[in-house]
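Excluded from the complex is one protein chain; the other protein chains are retained at their positions.
By letter and in written order, the chains are A and B; residue numbering begins at 1 in each of them.
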Amino acid sequence: MDVTDLLQLAIYGVVLGSILTLGAIGVSLLFGILRFSNFAHGDIMTLGAYAAFAVVSTLHAPVWLALPVGMIAGALVSVAADQLVYRRLRRTQPVILLISSFGMALIIRSLVQLVWGPQDRSFVKGIDMPMHFGDLMVSPQQLWILGGTIVIVIAVHLFLTRTRMGKAMRAMSDNMDLARVTGIDAEKVIVWTWALGGALAAAAGVFLALDTRLTPMMGWSALLPIFAAAILGGFGKPYGAIVGGMIIGVASEMSTAVLPPAYKPATAFAVMVIMLVVKPNGLLGARR
Amino acid sequence: MSIDLSGLASYGVFLLTLAAIYGVVSLALNVQWGMTGLFNIGIAGFYAIGAYCAAIVTTPPSPSHLGGLGLPFGAGLMVAMAVSGLVAFFVGLLTLKLREDYLAIATIGISEIIRLVLKNEDWIGNGVRGIAGIARPLSANPLVYLAVVLLVLAATYFAVERARKSPWGRVLRALRENELGAQAAGKNIYRFRMEAFVLGSMIMGLGGALYAHFIGFVSPEAFEPVFATFLVWVMLIAGGSGNNKGAVLGAFVIWVVWSGTELLTNQLPADYVTQGSALRVLLIGVLLQVILLRRPEGLLPEERPHVGASPASSAEAEDEA
Partner (left out) sequence: MSEHLLDMQSLIGGYGGNDILKGASLTVAQNEIVVIVGPNGAGKSTLMKSAFGLVKIRQGAVIFQGEDITNMRPDLVVRRGMSFVPQEKNVFPSMTVQENLEMGAYLRKDGGAAQQMERIFEIFPRLKERRKQAAGSMSGGERQMVAMGRALMLDPKLILLDEPTAGLSPLFIEQTFERIVEINKLGIGVLMVEQNAKQALEIAHRGYVLAMGRNRFEDTGAGLLANREIAEMFLGG
């Protein structure tokens, strides 16, 4: 294991971190406003990836064109789940919502499996030649993932700071009661938050599928590191999710230098537990 | 005809045994969630610990995995409970002071790690190949084992029911419904939550051990871990969380429904048979949503003392304050 190997792992870590960041921003936004951890988030990722895959495989469209389709699918399914189920449970304890989202995760996963089958799929046929930078290797897909994430994160930032709806989301997340007495239509903001969270999850799913493969379990397997990233960033703080995502991504990949790769999720989890014990409000977390 | 009948009878014994095992686990979850409000979605982890402990303690010595201590059935159950309880203690130490979401995420994380370790560390349980040859106690006759399981279920039910009615159980309920009030009354919340979490996890380990002896084989993928957890949650919520009779009833009803969906998916054309399990999971997922929306209190709602506000109305008051 020399420096080059470690740098190579760090690059993989940043790529994984990008994917986790997109997922964690959505989880964090939803948590900030609805105060519950959405366990269906990983499976929305899966669904978005498969929706994009359907576009790629039937229309032979390029992945970057299929990405928005996947994101729209993720947004629509999230909003539908909210309107059909979560909306009616919001008056109860957040934990009931959590159980419900756990069930929703299984519903979405089964639907994906029923439509597309249990076998692995791939966006890319054959193997694209990786590009060499000195001794380091980067595949074109990984550059796409990195670039796509940067574009999406900037777009989310602009949305949250420049638009009326984006600011209303931040206001709801800051102080729900005050937002209501200020005249913000909470229901409308919640629906838009689901749409945004679902779209981001779907983008994360497409990128994850580009980096690896499509399987019905792919999103669920990514859920734990995503929660870890969101918690690390201070749950409910979308900007913290970026930092959290990168740390978890890099830590997971770097851990393969000393541990079997199978333990990557365990590394994410260990980082999260240490964080919870040492600084329960997250890295950027000041007490509200 | 008589062959059919005996086939039906043995299927019935199989069904009942598994339902009773799930009944034990459902009671365990009721201690944690129904009585105390602890959100554990790592049930499968404790279940797996119990199953592996039973396997390691009771099978004859073997070079392919840890132990093979060749001890009797009862010893396996004891060790299964002890180890599950110990793991729960450490998980609790880290997470019980945190918010409930964090406990949920932590428990699912632990159960994933347990699965990863069992899969990758061959020396513990022979890796993905698992441990076979776990014998049933007394006799290989499934009827005898059904009796044993029912006996354990009954004992668990009476123990848990007694705990629920005891002063200890009343404190748990007070903690769940109005944490600040109970704290003001001088109760150490953390200690009570820890006790409930450890007790519940020990019973989950017990359920896992019963399962191992019934099937005779354990492996990391022997049962879908996430799904096992989910099914138990559906059972408890359908039966009536907080009510021990409900927990057991829910286990039997949902297990019959779950097994029934198998009969349904078996009718599918051959091309779709591989998709059968996805369809079944889909149906159960939808069933859970329907229960949460239509009858969140379950078949047998919790018997509440008449003093004090219900959690729903106090939550409303909070919202409006």
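Just so it is clear, a residue touches a chain if its C-beta (ideal position, glycine included) is under 8 Å from a C-beta of that chain, and two chains touch if they have at least 3 such contacts.
Fair warning: this is a prediction, and the values are worked out from it, not measured in the lab.
Note on the undisplayed chain: of the listed residues A:A179, A:A195, A:L208 or A:V250, the one touching it is A:A179. Only one of A:R35, A:R90, A:R121 or A:K167 touches the absent chain when the whole complex is considered: A:K167. Think of the hidden chain as still there; on subunit A it touches residues 164, 167-168, 170-171, 173-175, 177-186, 286, 288.
Operating definition for what follows: only the chains that are shown with their structure count from here on.
Residues 37, 39, 41, 94-95, 98, 100-102, 104-106, 108-109, 112-113, 116, 119-120, 226-227, 230, 233-234, 237, 274-275, 278-279, 281-282, 284-286, 288-289, 292-293, 296, 311-312, 315-316 of subunit B are the ones touching subunit A in the complex.
Listing the residues of subunit A that touch subunit B in their complex gives 31, 36-37, 39, 84-85, 88-89, 91-96, 98-100, 102-104, 106-107, 109-111, 113-114, 117-118, 216, 220, 224, 227-228, 231, 235, 260, 262-263, 265-266, 269, 272-273, 276-277, 280.
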